[in-house]
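All protein chains but one are shown in place.
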Amino acid sequence: MNYFLGLFVSGLTRGSIYALLALGYTMVYGIIELINFAHGEIYMIGAFTALILASVLSIAGLDALSILVIASLVAMIYSAAYGYTMEKIAYKPVRHSQRLSALISAIGMSLFLQNYVRLAQTSNFLPFPALIPRFTFLDLLPFRASSAQFVIFVTTAVVMILLTFLIKFTRIGKSMRAASQDKTMAMLLGVNVNRVISVTFLIGSATAALGGVLISSFTGQINFFIGFMAGIKAFVAAVLGGIGSIPGAVLGSFVLGWTESFGAGYISSDYEDVFAFAILVLILIFKPSGLLGRPENKKV
Amino acid sequence: MVLDVRALTMDFGGLRAVDHVDLQISQGEIVALIGPNGAGKTTFFNCVTGMYTPTTGTVTIARPGSEPHNITRMRPHLITAQGLARTFQNIRLFPEMTVLENVMIGRDCRLSAGIVGAILRNRKTLEEEEQVVLDSFRMLEIVGIGKWANETAKNLPYGAQRRLEIARALATEPFLLLLDEPAAGMNPQETRDLVALIRRLRFDHHLSIFLIEHDMSLVMTLSERIYVMDYGKLIAVGEPAEVRRDPAVIKAYLGEDVSA
Partner (left out) sequence: MCPQATSVQTRPSRYLAYARRSLLVSIWFAILTFPIIVIRANTITGIITWRWHNIGWIIAGTFFGSWIWGYFLERKRLGTRAPAGPLRRRITALRGALDRLKQRPQVARMSVVILVLAVVAFPFLGGMYQTNIMTTALLYVVLGLGLNIIIGLGGMLHIGYIAFYALGAYSYALLNFHFGLNFWLALPIGALVGGLFSLAIGIPVLRLRGDYLAIVTLAFAEITRLVLENWSGLTFGTAGIRNIPRPAIPGIRLTLPQTTTFVYFIMIGLVLLTIFVVNRLENSRIGRQFVAMKEDFIACQAMGVNIARTKLAALGLGGMWAGLVGVVFAARTTFINPASFTVWESIIVLCTVVLGGMGSIPGVITGALVLILVPEYLRAFAQFRMLLFGAILVTMMVFRPGGLIQKRRRAYRITAEEQKVVAESGDLSIQG
């Protein structure tokens, strides 16, 4: 039973991280119908920025908690700026071209950012400092759950609530929903679509960075390549839940997290990634619009 | 009867876009479907041509001189092979292909060459290809854009693009031609030419024609019978003169320029 609970918690942790990433995918897809392949790279850049900052700050002699908070905030700001810039360079100019062009541009951006970090930093794995403080009350639980797992879960929950609030009740949230329904119509109604797209990238990138910082403090190491697989997985999660749907992305992330952790725990850890991809293919065959996605009508 | 639609209904989620519509077209007729914007005309077209799968109802077609054939829920390319061809409201050509190649794609469903034939280029394949090129040139001449055969489709003037859509549809050898707003965006002269073309097509190619159109002068001069839709429902059927006087139609169009 405790083994089961342990796997459950580890699935929950993974799911939380996927959710932080999947949000960016799903929001961007909802508005410009682009699979932003470089989204995982934004997450990786967030983690690297935090690592660099944490190293500098720890020399300056700050305590772990302040370092964590400052590093996370700066990483989020920087990643948001990267996301914003990326959209302006690689996606805006191809917005009206064929869809294939935008996708290839996104793959190019991903390749570029990965190698940019590899060349500027290192291609080796770097240990990531353990910044998350230890909570002793977790020891009372009947199964193993680390402080990092706890923080990851709580942070994700808070971000989800904030984001739901933002999208449901604020002006920019309404514009985002309008733009995702029909860009041309939204434009005619006075929504500044360019601004909406930029804001989408800013928010998506910032949450991705948060995910990057948290998962790196959890696993304790990073390199330039971590964004790639995480990005793909998060995309799988977004598709599972129904791309374009925010609650769908969260649900899909947890489903994926549990699939992986139970698959690895009960079947074989060698095939962990295979489970993730297999579930993607299955969902696409049987329910192409995802768990919570609305079935789309092709416009003729 | 070349087309017989019974109680066709199409729901999108909770929205009923087409509501129990019955519609019949006889051999050689020119029939128009009109109605205010958003009345469900194009959706109806898409259901008939297999682009959408209707929620309920049946669509039957019969090539003149043969047995009726139920085509409800059949896939679009098979429906086209049965002898139904369409054009699109917002022109959907293959923009980077040449004008001639666009028509050649229309011929495609009447061809049989396969992969092996393509690689080996046997006599049969070569002959078929030669015939396709010739047939396609002919289609272009019929609609009057033969001189542009080797231009890239997207570079054609607007009116010619509409004609190319008709040529491409004709190339599939239909007995029923569905035109979705063929005169949209045309000037009066182009519209007059189009009317002449449609009339001529009907006689030369023994076609029946079913069109959606907003241009009332075209509808009134061209069509023999008119169906009127509003909010997904059929509200009137009849000859142009009858429909024009129908109070339900006038009400549906109130505020819109009926006599334009």
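Chains: A and B, in written order; residue numbering restarts at 1 for each.
The definition used in the following text is that a contact is a pair of C-beta atoms (placed from the backbone, for glycine too) under 8 Å apart; a residue touches a chain by one contact, two chains touch by 3 or more.
Model, not experiment: these values are computed from the prediction.
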Contacting the left-out chain in the complete assembly, out of B:3, B:30 or B:104: B:104
Sole residue of B:38, B:68, B:95 or B:188 that reaches the chain not shown, by the stated touch rule: B:95
Missing-chain contacts mapped onto subunit B: 49, 51, 75-77, 80-81, 85-86, 88, 92-98, 100-101, 104-106, 108-109, 111, 113-115, 117-119, 121, 125, 128-129, 132-134, 137-138, 140-144, 146, 149-150, 152, 159, 168-169, 171-172, 189-190, 193, 196-197, 200
Residues from subunit A at the interface with the omitted partner, ascending: 33-35, 45, 48-49, 51-53, 55-56, 59, 78, 81-82, 85, 89-90, 93-94, 97-105, 107-117, 119-122, 124, 126-129, 228, 232, 235-236, 239, 268, 270-271, 273-274, 277-278, 280-281, 284-285, 288, 298, 300
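Convention: only the chains that are shown with their structure count from here on.
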For subunit A paired with subunit B, centre-to-centre distance based on mean C-alpha positions, whole Å: 46
